[in-house]
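Excluded from the complex is one protein chain; the other protein chains are retained at their positions.
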Amino acid sequence: MIENHLSLLIVVLPLLAAPIVAVLPNGRMPWSISTLVSWAVFAMACIQLINVSTGSVISYELGGWAPPWGIEYRIDAANALVALIVSGIAAVTLPYALKSVEQEIPKHQHSLFYAAFMLCFTGLLGITLTGDIFNLFVFLEISSLSSYALISLGKQRQALTASYQYLIMGTIGATFFIIGVGLLYAMTGTLNMMDLSQRLPELYEHRTIHTAFAFIMVGFALKLALFPLHLWLPNAYTYAPTVVTVFLAATATKVAVYVMLRVIFSVFGFTFIEDTPTDELFMILCVVGILMMSFYAIYQQDAKRLLAYSSVAQIGYMMLGIGIGSALGITATLVHLFNHALMKGALFMAIGAIVYQIGSSRIEHMQGLGKHMPWTFAAIVIGGLSLIGVPGTAGFISKWYLVLAAIEKQHWLIVIVILAGSLLAVIYVWKLVEVLYFKPADESGQTVSNQLTSRKEAPLMLLIPTWILVVANVYFGFNTELTVGTAEQAVKLLLPSMN
Amino acid sequence: MMEYIAGHYNYWLIIIIMMAGFYTVISRGNLVKKIAGLNIFQVSVFLLYISISNVKDGAVPIIEEGVTLYSNPLPHVLILTAIVVGVATTALGLALVIRIKEAYGTIEEDDIHNQDQSL
Partner (left out) sequence: MNIMANESLIMLAILLPLIASVLIVLVDKKPNVREFVSLTASLALLATVLSLLPAVLAGEQPSVMLLEIAPGLPVKFTLEPLGMLFACVAALLWPINTLYSIGYMRGNKEQQQTRFYVCFAVALSSTMGIALAGNLLTLFICYEILTLSTYPLVTHKGNEEARKAGRVYLGILLGTSIGFFLLAILWTWHLTGTLDFKAGGILNGKVAGPELIILLFLYMYGIGKAALMPMHRWLPAAMVAPTPVSALLHAVAVVKAGVFSVVKIVVYVFGLDMLKISSGADWVLWIAGFTILIASIIALQQDNLKRRLAYSTISQLSYVVLAVFILAPLSTVAAALHIAAHAFGKITLFFAAGSIYTAAHKTNISQLNGIGYRMPWTMTAFTIGAISMIGLPPTAGFLSKWYMLMGAFQEQQVFAIMVIIASTLLNAAYFIPIIYAAWFKKEEQGSDTVELVEHGESPKPMVFALMMTASLTLLLFFFPEVPLQLANSLIGEYP
């Protein structure tokens, strides 16, 4: 019985939890319920992934209304994998949240914080699983509005402006998307993605379709912070509460990339894209973005901001796979989607543990901390190595497939840029590692914030979730059955011509 | 040609409203005015949806004896959702503006920027 409704339960469970959590008294209850919900959702996402891992597709009719009239939830290998990422990250972020939120957010806002978190969680899962393009918009706004609220809870006042900036950009993006959807509906009379994909080929030449496509692309490029539409991201990630940064960095942009993948390959079809200059445009933007954002990351003085710029660069890698558009390219995108969530999650958590201890994310305040916080330091090193793409880590697998995809299509410039991006990553990762590893040149030059706070290892409640992700980084560097295997199944569905 | 322009007057209007709103968002430094611009921008989309739902000579989509041609009601429903979303966005945006005013003492973008820089 429940088995049949699993697809919907994944989305509905956190949605129902949100109001319940909101009315609970502040204390540990909101946190406990949220955590349990996230674990339950994670378990369901695992089952769902197993169900579709053979290449089958689950179609769930919402309220028993048959598609294309009713809303359909359509689950295949691609979005089951993304749902797994989202729920998995939530399941490890929430245990981490307890301590971190207690420190960073005033007590009277706790239940509201977890309610907003649940809503954001719902939104991201909904975007992932729905097969209806307007339903996607609704979930997009659920996740966006709750994430604006979450970001604005940051301690510093810049969090407010960062959130405002994101609200303006995000709303423009979402509105662009809905314009595109409206135009598509005007032309085809359907909102179901499968239905759209069948009706669109006849209309490929039509200018309205091209306009709709452009609006959707720009709208989502804003959401996923594709260079040069990334301006909201660094501030939002820097000033948001640690937990929010971890969760959004590991999931929000990934979901947006997934939507791109879905819209381009499932709805429009890559043949349509190839006739437009979209793929070339993506590749150019990604190439410039990867290089420029990596350089920006090198010059940052704040660890969270450094990682934020690195995220923008990494999004470039994911979009490169889409731009290349081959089976290997999409595999690379999906694999990197997964792996990047793991590495950025681990890194932001580790930095968060440092922030928890010393109250600052400025790099110069972290001098010599490696000795006092060896586990956190080790997590940063391994996460950083994964970000660089050193073999034995998950990052290596992503790079492997991406470079292979570029070589296959003879895009030599892209090959060089990917590898150059890795080298720039070496520089910015090592900037962090060096500061943490070496003792300060002058002990008396310690800043005030350092004297006031404890230079001890972070509590276990922060370390264990961090290390779960760190271990996952290494595990998925050796066992790629889940990542690459699922991605290859997804490719078969996204690129039917490949079979 | 003239007929084409006049025949699509609703779309021209939508584009003008859309651009006016968009321009306001980009060019104004006052945070409240930005939100207002965003609203105008969204309203143009509402109009777009309502426009496309219109079927030539179609009646109001309420079932009635003797009427065979109705306008499409679905976009109306869709845009109802979008309006709700728009209201929520505006509320959240304005709430943020209030908080910003409390924290910075101003709602002018340049002043806020200067305050952050001077830190």
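So that you can tell them apart, the chains are marked A and B in the order they are listed, and the count of residues begins at 1 in each.
Operating definition for what follows: contacts are C-beta pairs under 8 Å (C-beta built on N, C-alpha and C of every residue); 3 or more make two chains touch, one makes a residue touch a chain.
This structure is a prediction, so every number in the text was calculated from the model and none was measured.
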item: Neighbouring displayed chains - absent chain, whole complex; value: A
item: Hidden partner chain, touching residue among A:Ala115, A:Leu385, A:Ile468 or A:Leu494; value: A:Leu385
item: From A:Cys46, A:Leu112, A:Val415 or A:Val471, residue that would touch the chain that is not displayed; value: A:Val415
item: Residues in subunit A touching the chain absent from view; value: 385, 388-392, 397, 399-400, 403-404, 407-408, 415, 419-420, 422-423, 426, 430, 434, 437-439, 441, 477-480, 484
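FYI, only the chains that are shown with their structure count from here on.
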item: Interchain centroid distance [CA atoms averaged], subunit A/subunit B, Å; value: 28
item: Residues on subunit B engaged by subunit A in the complex (per definition of touch); value: 22, 25, 31, 34, 38, 41-42, 45, 48-49, 52, 74-75, 78, 81-82, 85, 88-89, 92-93, 96-97, 99-100, 103-104, 112, 116
item: Residues on subunit A engaged by subunit B in the complex (per definition of touch); value: 134, 137-138, 141, 145, 148-149, 152, 157-158, 160-161, 163-164, 167-168, 171-172, 174-175, 178-179, 182, 185-186
